[in-house]
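Structure incoming, see below.
== subunit A ==
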Amino acid sequence: METALPAALNALTLISILMLVGLGMAIIFGMMGVINLAHGEFMTLGAFTLSCIQTLGGSYWLGLALAPLVGLAFGFLIEGLVIRHLYTRPFETILATWGVSLIIQKLLEIIFGSDMQPVFNPFEGAVSILGVACPAYRLFLVAFTGLVIALCLLAFRRSRFGLDLRAVIQDRDMAAAMGINIRRTNSLAFAIGAGLAALSGVLVAPLVTVYAWMGVTFLSKAFFVVIVGGTGTIAGVAAGSALIGFLETFFNYTIHSSLAQALVLILAVVIFRFRPQGLVRR
Partner candidate 1 sequence: MSQASQALLSVRGLEMSFGGVRAVRDVDLDLEAGELLCVIGPNGAGKTTLLNLLTGDLKPLAGTITFSGRSMVGRPLHEYARLGIVRKFQIPNVFKEMTVRENLEVARLGVSDGRSGEGSVEEILELIGLKDQAEGVRAEELAHGQKQWLEIGMALMCRPKLLLLDEPAAGMSGQETQKLAEMLLGWRRFSVIVIEHDMKFVRTLGSRTVVMHQGQIICDGDFPTVEQDPLVCDIYLGRQ
Partner candidate 2 sequence: MSLSRAVVLFRQGPLSRRDGAFLVSAAGLFLLLLLYPLWGDSYGLSVMRDALIMSVFALSLDFMWGQTGLLSFGHSTFFGAGAYTMALLTLKAGAGSLTALLAAMAASAVVALLVGYFLIYAGVRREYFAIVTLALALIGQQIILSFAELTGGDAGLIDLPFLSFGLNGAKFTFSGDKPLYFFALGLAAVVLLGLWLAVRGSYGKILRAIQSSEQRAQALGHNAAGHLLIAFTVSAALAGLSGAIFTSVQGIVTPELIGPILATEVIVWVAVGGRGSLIGPMIGCFLVVRMRQEISSVSTTLWPLILGAFFVLVVFVAPGGLMTLARWLGSLKLPGGGRGQGAAR
């Protein structure tokens, strides 16, 4: 119990982060078939936003509120400049977004330097659960993420935009024939994906080292989440996040941490081999 509870909390934390990043990627990847290698950078931008604000004296909560907006803005920008022109060329999208990713990383480095950016945890200290000390921040993170996911689900199911999105995922041509503005839906979806990634960046910032190329590690994790979990459904992202998050936490405790990553990769590849459509069918 001494280690089990914190370990479980760690797993939940990772799963939560993966869900947010993965959700953004699932929308972009699952819906538009766009492979956005710059997705990690949206996360980085979120974390940097927090750092900037806190350095300027602002509160964590201001950062939390602003970061998704920053993500949204960059999402719109990149979609309009780059992605929009490459919808029928998924492969070229990889190359182009990788280029964008490098550019963003380096620009951040030029502006802010390559050192770690300072970020302050709003909830220092621990809460006692069942006699075990659990970091308060992680509890907050898990709870907050749950709230966000619930809101997303609600929006997905109930809103007009959610309906449009689902229609486009199902059948693009049909959706266009029914009068749905594909261009605008795409643009908005991409931006929302970016916003979610930025949000995950803010949330994870107090827990990791924030520097210009922190996004890259989460990028590959997010892809595995989406590939393993299956694209197109929130349940799929949840399944993928749960699996990847759990596995990585488990391996982190038992073996060397980067071997953990390698093992997760291998397992993801093996799963993919035997179940290419993902764990949760569309």
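Basis for inclusion: all candidates are chains of the complex that A comes from, given by their letters.
By our rule, a contact is a pair of C-beta atoms (placed from the backbone, for glycine too) under 8 Å apart; a residue touches a chain by one contact, two chains touch by 3 or more; residues count from 1.
Since the structure is predicted, the reported quantities are computational estimates derived from the model, not experimental observations.
Between subunit A and the candidates 1 or 2, a touch occurs in this complex only for 2. For subunit A in complex with candidate 2, the residues that touch the partner chain are 35, 37, 82, 85-86, 90-92, 94-96, 98-103, 105-107, 109-110, 114, 216-217, 220, 223-224, 227, 256-259, 261-262, 265, 269-270, 272-274, 276.
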